[in-house]
Each structure stands twice: as structure tokens, then as C-alpha cells.
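And then chain A:
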Amino acid sequence: MNLSLLILLPLATGIGLLFCRGVKQVRSLSLVGSVAQLGLAFLLLLEYWKDRAAGNNAKMLYENDFTWFRPLNIHYHVGVDGISIAMILLTAFVVVAGVLVSWTVEKLNKEFFFLLIFLSVGAYGFFISLDLFTLFFFLEVAVIPKFLLIGIWGSGKKEYSAMKLALMLMAGSALVFVGLAGLYFNTGTFDVMAISQMKIAPAIQKFFFPFAFIGFGIFTALFPFHTWVPDGHSSAPTAASMFLAGISMKLGGYGCLRVATFLMPDAAHTYSWVIILLATIAIIYGAFATMMQKDLKYINAYSSVSHCGFVLLGIGMLTRTSINGAVLQMVSHGLMTALFFAAIGMIYSRTHTREVAKLGGLLKVTPFISTVFVIAGLASLGLPGLSGFVAEMTVFMGAWQNPDNMYRLATILACASIVVTAVYILRAAGKTVMGPISENYIKLKDASWNEKLAAGLLIAGILVIGIAPFLVFQLITPGTDVIMQQLAKTIIP
Partner candidate 1 sequence: MSYLQYIFLVPLLPLAAFVLLGVFGRKYFKKSSGIIGTAALLGSTVVSLYTAWNYFFVSGKVDGVYQKFSAFNFKWLEFGPGISIDMGGTVDTISVMMLVVVSFVSLMVHIFSLGYMKGEERFPTYYAFLGLFTFSMLGLVLSSNIFQIYVFWELVGVSSYLLIGYYFEKPSAVAASKKAFIVTRFADLGFLIGILVLGFYSETLDFGLLIQRLTDPTSTQYLAITAGSFLGVSALTWGLVLVFAGGAGKSAMFPLHIWLPDAMEGPTPVSALIHAATMVVAGVFLVARLFPVFQMSAAALEIVTWIGVSSALIAAIIACTQNDIKRVLAYSTMSQIGYMMFALGVAGSGTADNPGFTGSMFHLFTHAFFKSLLFLAAGAVIHMVHSNDMRDMGGLRRLMPVTHLAFLVACLAIAGIPPFSGFFSKEEILLAAYESNKIVYAIGLFTSALTAFYMFRLYFSIFWNKSQRQANDHHREAGFSMKLPLVVLTVCALVAGFVPFSEFVTADGIPFISQLHIAFSLPPVTLAVVAILVAMFMYRKANNKPEKAAALFGGLYKAASRKFYIDELYMFVTKKVIFNFIGGPAAWIDKNIVDGFMNLLAFITAAFSEFIKGIQSGRVQSYALYFFGGVIGLAAVFIYFWK
Partner candidate 2 sequence: MASVPLEHILFLSTALFFIGMYGLFTRRNMITMLMSLELILNSVNINFVAFNKYVWPGKLDGIFFTIFIITIAAAEAAVAIAIIINLYRSHKSIDVEDATDLKW
């Protein structure tokens, strides 16, 4: 399968959108385009399974490589393994759901959908890139639309948030670029697979690892660079929040894994304690900070900080199980947080408030939305059968394999956060969908078809991971094994 289709399809959809006339055409083309993406992603998955079953043990499949700019040895090199496919599927799910929940956007709708679709170009490109330069290129492509989406269609102090988000992410990209440049000038190539075969001196790795890791870490809400998350999410329109939490934050996690850890394994070992420390702080502190929030979007944004901490914790622990868990957590968090934002958006569009204290008893009038909200909450607090549980438990199991006492302590603290998560989720659910209903909300209408479809799609994804985690494991484990081999190379100094 030609992976470039994944970039070309949304690009074509986006360009097609520019020629659309009227709301209806714009909507239908976006929906068709995003569903086609989803189809393509599934096709990729099927093909991948078929090839793996047929005994194809290559590290990367469907590679495609041509020189883009010879003087600097920049290639357009794409290829996927199980981890990237999981991410691509996640992106496809969130894009379709995002298009569906934005169905009623009226203001500049052509531009809105164009930016949404364009964002996915960046995400797909990022996940399939095997060349650091194109990887960086697509990372940037994924940042810019967010600035516009928040700045134009946002709510609240949107200019401030858009600026903050764009600046912090740009700072992240700048750091990433320093890390990439460091790799390039010490190996002479941007090619991920080629660099992974080389031996970079540990001192150089130790110098450049922090740049790459913190740079990508900013994307995935690494403490203390997470403050764009709450402001950015809360000001963004629903679909943008979903993209931001569902996809953008995963760009960072994937980058931390694929670039920082995979290419600089010595440094990963050296700095693992720092990563774990920061991740543990993010987990616990994010959870406690969430407890005090009064706005639903802030609650979910802070809880994202806490949940993405699990991703970093899993990466930092450097065991096979924990890295599997990190990948699983990325996918799971992407789906459930998108679902959560979708539910919040549905509630907001009806009640025009996101303040927990002003809501109440919505289960009575909007049972579907409320159920979605509760399911998202339960997924977030790690109910078995939903995706969060599987991911978190895998991270914990993996983290516990590390017999050092301080690492154990970090694991226990991370485990403790699930109690705090229960506290804030149940508080939010108890005050929002349960309790006596206010007079103002007695006439609210329940979800429309597009909202039902969006929620159903995301819930289906969450359920599949939650009920049949072995499928996802089967998918990502070969990829993790490659990373583990790379890490194992360096254990003996």
C-alpha cells in the first residue's frame, strides 16, 4: 500500500473544500473525505495484519524513499510499524468524530473544515515519516492550523490562548529541531532507520536528548511545560479540543518514543529518572489540580495532563511492558478525551455554560449525552472493559518490573492518582448529569444524529481496546520490540 495516500487524500479533500459552495457541500465533502481516511486507515491495518501473518518481519513496512533535497541528504522516507498504525487509526477516528461534532459550525465554515482536514495531513505525515526532516515538517504543519482554529472559532480569552499555545508549541518545535540537527550533524543523515543503526557517542546523545525529549514533551504536556493545555483546550472549539487532546498531544508522545528514546538509547537510560520524576509529578499534581477546577473543559484539560503523564511514565520506565502501555495509553487517551470533549461540547451547545456548579440533572432530559459523558468519565477513571483500564494497568505492570525502590515509589504514586481521578470524575458527573435539574434546562433536546454517530464511533473504539486489548497488543508489540532491541544494545556500557 502506498502510504503517501494518507497524506494525499486529506490534502485533496482540503483543496476540494476550497472549491465548494454552500454549507452543505462543505460538510458532505469533509465527511466523505474523513470517512475515506478512516477507510484507508482500516485498509492499512488489514494489510498490515495480512503481511505480518504472512511472515513479513521487517521493522518497517511499506517503505517508500526518494530524495527530496540532495545537498542536505533530505529524503521523503515513509514507512509504518504497528505503533504508527495505531496512531493513524486514532487520528482517523478523531477526525471523523471531529467533523461530525462540528456539523453545525456556521462561521466561516469552509475555512474551518479546511483547517480541520489540513491538520490531519500534518498528523498522518508525522506518523508515517521515517525521515527526521519531513517528520519535523509535518509537525509544524500540524501546529499552525491550531492557532487559527482557536483564534478564530474559539471562545473565552481565545486570542491569549491561541497565542500561548502556538508560542509554547513553537518553542517545543524549536527544541525538537535542535535535537534533530544534533542527530543530523553527528550522523550525516536524517533517516531514522539509518541513524538507529549507527552508534552515536553517549556524550553527544546526552547533550541532544534533552532538547528532543523536552521539545516533544511540551506537546504531550510534560511538567512544567503543560500550561498551554488547560488554556488552549478550554478556549478551543469542540472539534479543535478533540484534535488537540486526541491527536496533537500524541504527536509529542510518539516523538518522544520514536525520536528521542529510539535514536538516543544511551541518553534515555541516563535520563530515565528525570523523565519518571517529571511524569510522576505531572500525574499526581495534574490530578490534584483537576480536583479544584470548576469548568468542565478545564477538568478534562488538567486530567489530560495527568493522563499524559502515564505516557511519559511508561516511556521513562523503559521496559517492554511499560512502553507498550505508553502506546496503549496514547491511543486510549486520544479516544476517551476526544469523547469527553465531544460530550462537553454537546452539553455546552445546549446549556451555554460549562461551569459544573450551574449544571445538574441532565440525565433526565438528555439521557444520551449524559450517558456518553458518564462513559467518557468511567473510561478516564479506568473502568475495566473500557480502554483506560487496560492502558493504565499495562503501564503499572511495566513500571513495577523496575525493581528500584524510587521507581516503585513513583509507580505507587501513579497508582494513587487513579483514586484522585475517581474523585474528580465522580464529582463532575455527580454535579453535571445527576442531582436535581434546574428549571432552565428542562426543555433541552437530546443528541442529534451527527452527535450520536460521533460519540458512537469513539465509544466503539474505546470498547474495542477495552474488551479486546490483545488485538492492539498484537499490533504494537512488534514495534515495541524493535525499540527494546535498540535500548538493549546499550545496557552494557
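Per the selection procedure, all candidates are chains of the complex that A comes from, given by their letters.
Things worth noting here:
Keep in mind that, in the parts below, contacts are C-beta pairs under 8 Å (C-beta built on N, C-alpha and C of every residue); 3 or more make two chains touch, one makes a residue touch a chain; residues count from 1.
All figures in this text were calculated on a predicted structure; none of them were measured in a lab.
Although all of 1 or 2 belong to the complex, chain A touches just one of them, candidate 1.
Taken in their complex, chain A has these residues touching candidate 1: 164, 167-168, 223-228, 230, 285, 288-289, 291-293, 302, 320-321, 324, 361, 363-364, 367, 378, 381-385, 389-390, 393-394, 396-398, 400-401, 403, 405, 411-412, 415-416, 418-419, 422-423, 426-427, 430, 433-437, 469-470, 473.
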